[in-house]
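Here the complex is missing one protein chain, while the rest keep their positions.
Let's look at chain A:
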Amino acid sequence: MSSELEGFEMMKQGAEGRLFRGAYLGKPTVVKERFKKMYRHPDLDEHLTKDRIKAEARAIVRSKAAGVRTPCLYHVDFNQRRLYMEDIVGSVTVKKFIKDSLIGCSDEEAMVKIKPVAYEIGSIIGRLHAHHIIHGDLTTSNILYSLSESSKIVLTLIDFGLSHIDNSAEDKGVDLYVLERALLSTHSNADKMFPIILQAYKKANSQESKTILAKFEEVRARGRKRTMVG
């Protein structure tokens, strides 16, 4: 079915597809292959995969324009369901960064390291939303952490498969809610991180933040107040 990716090595199987690492035109490259998911109806699979490749490619380019670091897009291969992207060399997921920060440290000590990262998370999401880009799957696994040559924190946003363009406060609120939930379930210090994220978010998206945060509270309440009968 799919042709071999020569010179590429499988990195891991993510939620959306398989990731391969190698070189494309001499550059370190990650290939994301959304292989056919046999569990779902072929028509549905075809339709979702096409949509998501398109959404991802589009959002990568748009985010860059919004001043948010994303991997460079090198090539889109619809037939093989593959995206060729820049490999952010030397990066780890923010999830791993936070977990590693907590090793052998008190919570307070770890927070000193985590705080600037949390702040940066808030500001990139703020910038994204100010340009009406909804990521759709914000988790700490989908943000990469690395250091620039001048030792500045660089965060790269990845996995835009569920992204779309929308200027509604509702969608932006849900985006924040998804992130909050992912943080709470993954990290023991989420309650300290999230307020910092929101603080930076307000600054980066000052125009709309009031309505979006009100919507966010509303979405949150929907979750908590649902009766869950049965």
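Just so it is clear, contacts are C-beta pairs under 8 Å (C-beta built on N, C-alpha and C of every residue); 3 or more make two chains touch, one makes a residue touch a chain; residues count from 1.
The rule is short, and it goes like this: contacts and distances are computed from a predicted model.
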| item | value |
| --- | --- |
| Listed names "NADPH oxidase 4 isoform X1", "Signal peptidase complex subunit 1", "N(6)-L-threonylcarbamoyladenine synthase" or "Exosome complex component RRP45", with the criterion being the UniProt name of the chain not displayed | "N(6)-L-threonylcarbamoyladenine synthase" |
| Selected residue (touches chain absent from view) among A:Thr29, A:Thr139 or A:Thr156 | A:Thr139 |
| Omitted-chain contact residue, chosen from A:His75, A:Lys152 or A:Arg222 | A:Arg222 |
| Hidden-chain contact residue, picked from the options A:His47, A:His75, A:Lys115 or A:Lys210 | A:His47 |
| Touching residues on chain A - with respect to the absent chain | 13-16, 35, 37-41, 43-44, 47-48, 95, 136-139, 141, 162, 174, 177-178, 181-182, 184-186, 188, 219, 222-230 |
